[in-house]
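All protein chains of the complex are present and in place, except for one that has been dropped.
Take a look at chain A:
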Amino acid sequence: MTKQKNMSVLVYTESENGAFKKTALEVASYAKAVADQMGTTVTAVAVNANDVSELGQYGVNKVLKISDASLNNFNAKSYASAIAQAAKNEDAKVVIVSQSADSKYLAPILSVGLEAGYASNVVEAPSSTAPFTVKRTAFTNKAFNLTTIDTDVKIVGVSNNSFGLVETAGDAAAEDFSPSLPTSGVTVESVDKATDKVTIADAEIVVSAGRGLKGPENWGMVEELADVLGAATACSKPVSDLGWRPHSEHVGQTGKPVASNLYIAIGISGAIQHLAGINASKVKVVVNTDPEAPFFKAADYGVVGDAFEVVPQLIEKLKAFKAANA
């Protein structure tokens, strides 16, 4: 019998300071689901990760380990090239990436390099692998779009926090992989990143506040609530426009998208542009004095009340809950 090429599902598992991000484990879980549908295995590409054995628990059979100091700073062209070489090495027909800022950056470059159709913002495992059909969000979360990827090689960008983590018993075999890297015309000069805070992209819970808080001096309770919940903090557009909070916290259509498990909106009325950006969150809670605020129509749970009374009490209740469930 002639040896068949592997044709495994390839997944790019992102790491930061050597440790896999949660989205890496999620895309590995997704890749495993696709591989099961296609009767094949999962190969991961990891760049400068310390311990790759963790990936085995999420369905990865083999890890192509790239160790290269020149890749310490993310570079979309170099990373796309490395993943393309890995895909060719494995004869992969399906490549899975996350929708982190970095993966969204490299995916279109990879798509051209592999002549592979790319579907972004995918929220479910393929409904069929022939034709390869995926469900993705469109119209800024106001609709879904069922799309077929018609090329021989396919790239799927899995929305963060849409598929979840699926643990399995397994071991991932590590193999060193040394792709030849292109010269890139984009050089990182500096990175400005808060390392002690949960990012909006990675957060399972986001606590967001709006103009109802009356001024930047009142954000202490928002930060405390976020702290108790292990959440990221965010804000509405008027708040960032007024300079009460940094632009990086602005969530909504022109700001950052949010797809957390729980989104708590305090003193945010719920303008359509705001809701468009946060609609992908699974459970929404609103606290607002105005029962007519549009956010109540979009929320799952609501408290009609004064944030300055409700939030401190909620912090106390959550602390007690945490203590009782610790």
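Here are a few things to note about the model shown:
The working rule: a residue touches a chain if its C-beta (ideal position, glycine included) is under 8 Å from a C-beta of that chain, and two chains touch if they have at least 3 such contacts; residues count from 1.
In this text, contacts and distances are computed from a predicted model.
A chain of this complex does not appear here, and its UniProt-recorded name among "NADH-quinone oxidoreductase subunit L", "Sarcosine oxidase subunit delta", "ABC transporter permease subunit" or "Electron transfer flavoprotein subunit beta" is "Electron transfer flavoprotein subunit beta". In the complete complex, the residue from A:Glu189, A:Glu217 or A:Glu292 that touches the missing chain is A:Glu189.
Checked against the hidden chain, the listed residues A:Leu10, A:Ala209 or A:Leu314 yield one contact partner: A:Leu314.
Of the residues in chain A, those that touch the hidden partner chain are 74, 76-77, 100-102, 104-109, 111-113, 116-121, 133, 135, 137-151, 184-195, 197, 199-202, 204-205, 229, 241, 247-248, 250, 253-256, 261-262, 272-273, 276, 282-283, 285-286, 296-306, 309-310, 313-314, 317-318, 321, 325.
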